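The complex is shown incomplete by one protein chain, all other protein chains being positioned as in the whole.
Letters A and B mark the chains in the order given here, with residues in each chain numbered from 1 onward.
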Amino acid sequence: MKDSSRRGFMGKAFGAVAGVGAVASLYAMKKTWDPLPSVKAAGFTTLDMTAYEGNVLVTEKWRGKPVFVLKQTPEMVEFAKKKNELNRLIKVGNDYYMIVLGLCTHLGCIPGYDAEKKSFLCACHGGTYDSTAMVTKAPPPRGLDIPPFKVDGMKVVLGEEGPEYKKLLQEGVTLPV
Amino acid sequence: MRELKILAVVVVFTLITYYLVEPFAHGQMHKHTEFNNFNYNGKSDIEEVEHKIAVAKAANEPTEELEKKLEEKKQFWADVEKIAQLQGDVAAGEGTYAMCQGCHFEGATNMGGVTPPSLEHAGSLYDKKYLIALVKNPAMAMNVDHKFKDPAMHPMGAIMGMVTSDQDIANVVAYLKAKKAGEVTSKEAFVEACGRCHADRYMKWTQVGFRPAAKEDIKTGKDINMLKFEQKVAEEQKAVAEYMGKLPPDLSIIIRARSEHFLKTFVEDPQSQLGGTAMPRTGLSKEGYEKVEEFLADSGDAKRHERAELGPKVLIYLLIFAIFAYLWKKEVWRDLH
Partner (left out) sequence: MAHFTKATSLHDWLNQRLAVDTLRRVLAKEYWIPKDINFLWAMGMVLAITFGLLLVSGIFLLMYYQPNVNLAFDSVNYTIMKEVEFGWLWRHIHGVAASVVFLIIYIHMFTGIYYGSYKKGRELIWISGMLLFVTFSAEAFSGYMLPWGQMSYWAGMVITNLFSLGDLHMNGLVEWIRGDYVPGQAFLNRFFMLHVLLLPLVIMALIGLHFGTLRIPHVNNQEGEEIDFEEEAAKYKAGKKAESKVIAFANDFLAKDMFVVSVFLIFFFYLVFYHYDFAMDPVNFDPADPLKTPAHIYPEWYFLWSYEILRPFSTNVGLVAFGFAQVIFFLLPFLDKSPNAKPAHKRGLFKVWFWVMLVDMIILTAMGKLPPEGIFSTIGLYAALTFIGLWIILPIITKMEKEV
């Protein structure tokens, strides 16, 4: 009797040791599925906001998508205030910036910027946007989307969700992308 | 018989499901566009503006500008109709055609976003009324007038100041129809009508010509001529993309990506299927379109003839297979009943 119960115990003990090994290898398998460091690094784009000039559109790249950065001149800020669109702009230091995904919300074409008229025109279907990237002429259903961002001093990190971005989401100023 | 009744139930439910997810759903998703049989009389252009007016009225928006546009279009296509009735003089048209050759010649370069196409087969590829409309007012004929405040700003707009009288238009079109209407291959049709904006990588076509065979230098492994060619392609593509808003799609496999109906109605009037598109109407005639379609099918559905040939053979074999299966079943089940 004693022998057989001991045999039963060792069987279970062996099972437990094998189980530990199995769980440990599951951990390795899980980690193998994780995004690679190079992929992760490419997922965040850091913008140095001091490098931009007023009313000059710069196209950056984030996760393979174009991101428009447009530093606002004082007149443009006035315009945004008048149109009640100041909340679409991101304040870094004392300046306001428009930072949006450069993809038309209609069918995803890349709109062009006319610095003279201070407006975007999508050549595909004729949609237009103003200098805060709010839609001014259909067919696009809404203004250009704002990518997740975090303000960090004079820098903006795209891909991280800072408190300012979360607030925009909550207020429905932009949709999650 | 019970089994047949059960089969009928299975078949009916399957067909209902099929009908709902395929013909019915696609009918709902894609608006129906009428096909005008490559007859260019401005009907769809006028209807398009009328529709816009109706939409604007429903939204209580001003319609004056649209009304003006409507009148303009009606007048334009009525004029085209009138010119089409004139007797064109081929010999006089040849003189006018010399002006066309100022831009349209073999080896022409990009002008204002697009390289003027060769007109070598224009008479066979394009419809007569369309050609008349094109010479009269390119932006209007191509139905891209919404892109230009002044139609003369169109890359081909200069023609409006060069060929002005109705008779001149009739003459030059008569010339094209008489002297530039030779036999045309599917390749030539695609290159002349589509190939200035669209690449087709499965047929090795780029916006500036067919891609040459690679020939690497044995010592460096590099192909300098190919690199030069690529640069030329990149420059041309940039010019086209800037003019059109984006690079027009590669047409390698468009024949499988769009329905037959979509393709022909789109070519007939791009605006009808994709409102506001930068794609101009090319004015292909029925024969011209068939040639282009053949090229696209050779590109994207090359094995269609093989498929059509093999299909009946396989089905006949399976019919024989089924007969033998049935006879075997009968034999096996003879003593089971």
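FYI, a contact is a pair of C-beta atoms (placed from the backbone, for glycine too) under 8 Å apart; a residue touches a chain by one contact, two chains touch by 3 or more.
No experiment lies behind these values; they were computed from the predicted model shown.
Asker: Indicate each shown chain that the hidden chain touches within the full complex.
Answerer: A, B
Asker: Of B:L7, B:V55, B:A91 or B:M153, which residue touches the hidden chain?
Answerer: The missing chain is touched by B:L7.
Asker: Can you work out which residue in B:L20, B:A91 or B:M111 touches the chain that's missing from view?
Answerer: B:L20
Asker: Which positions on subunit A touch the chain that was left off?
Answerer: Against the missing chain, subunit A presents residues 30, 33-36, 39, 43, 63-66, 103, 107-110, 159.
Asker: For subunit B, which positions touch the chain that isn't shown here?
Answerer: 2-3, 6-7, 10, 13-14, 16-18, 20-22, 24-25, 28-29, 201-202, 249, 252-254, 256-259, 300-303, 306-308, 310-311, 314-315, 318-319, 321-322, 325-326, 328-329, 331-333, 335-337
Here, only the chains that are shown with their structure count from here on.
Asker: Please work out the Cα centroid separation of subunit A and subunit B, and write it as a whole number of Å.
Answerer: It comes to 38 Å between the two C-alpha centres.
Asker: For subunit A, which residues count as touching subunit B in their complex?
Answerer: 109-110, 112, 122-126, 139
Asker: List the residues on subunit B that touch subunit A in their complex, please.
Answerer: 146, 244-246, 274-278
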